[in-house]
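Everything below concerns the one structure shown next.
Here the complex is missing one protein chain, while the rest keep their positions.
Right, chain A next:
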Amino acid sequence: MAESMEMLERRIDALRAEVRRSVVARDGARTRALRAELRTAERVWEQAIAELTDESDSVESSESSESSEQLAGGSLVPVREQVHHALILLSVPAAPRLVAEVHAAFFGGTATSLGANKLTHLRRDEKRSFETAPYARPYYLCSALTAEHLAPARGLVAVSTWPLERRIVGPLSPRVDFLTAAARLAERAGSVPDGSVATVSRLLWRFATNIPGATSSRSGVAGHDTVDPAVVIRAAEAEREVHADADQAQRASAADRARRQLDNVQQLFGSPLRTLEGKTA
């Protein structure tokens, strides 16, 4: 890779010199042709550079995760797919921080590089990609939408293949999604590689402490490892029952509105153009 980069750079330099010469010689046609060639070369160079950074990113993360396991592919997976894996596991829109934690716990590797910044970039790229070639990719990482204004919800990532209802966030949705995520994590907690059992149960414990009745009365002292996934699932389902109907109704009506009012891009990435003036007056 590095060698071809060098060759490219040399070629770009040579082309620039050629362009200069042909401009001085006032050879218009030749200049145009050379310029086009130069642009192509530069684009290839940009692409190669982007691939290079991706590679070094994943090399870094795999190095730091050596301790747990050198799972084939584990951390060589691009960020985009890491996010996708974690979100599919959670099955609800989630904040970058949780996405990173879930990925680290269930798929190994350190996903700490998954900062909010990176996600903003990622989402912008996804949007651009969707705008130029809609539905060309099997999935897009997109935004959750607020129920009231159908604007992108702050700090939540979602997957484009989910039904619109699931990507809409009403007032009750953060709690419902939290409970759903807790149940999903508990379901999957039994089937993780040995190396990450501790991380997973720590994550699950953090969820369980905030759900009534989820930190079982089994041992009295709630240690980090004493959370029983079955109890968590039961407790989460019990509380979810309370909010589910109202939440579902809010989401469904907002989703209807979104389907009527928004185009395809906006349905995935939100409609930031609407303000509330006049609506609340």
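Observations on the model:
In the analysis below, a residue touches a chain if its C-beta (ideal position, glycine included) is under 8 Å from a C-beta of that chain, and two chains touch if they have at least 3 such contacts; residues count from 1.
Simple rule for what comes next: contacts and distances are computed from a predicted model.
Per its UniProt entry, the chain excluded from the display bears the name "Secreted protein", taken from "Response regulator", "Phosphonate ABC transporter permease", "Secreted protein" or "Protein-methionine-sulfoxide reductase heme-binding subunit MsrQ".
When you scan A:Ile88, A:Ala198 or A:Val242 for touch with the missing chain, the hit is A:Val242. Note on the undisplayed chain: of the listed residues A:Thr146, A:Ser160, A:Ser201 or A:Gln267, the one touching it is A:Thr146. Among A:Arg30, A:Arg175, A:Arg188 or A:Arg202, the one in contact with the hidden chain is A:Arg175. For the options A:Val19, A:Leu98 or A:Cys142, the residue in contact with the chain missing from this view is A:Leu98.
The missing chain lies against chain A, touching residues 95, 97-98, 146, 149, 151-154, 171-175, 177-178, 181, 207, 209-212, 239, 242-243, 246, 270-272, 274-277, 280-281.
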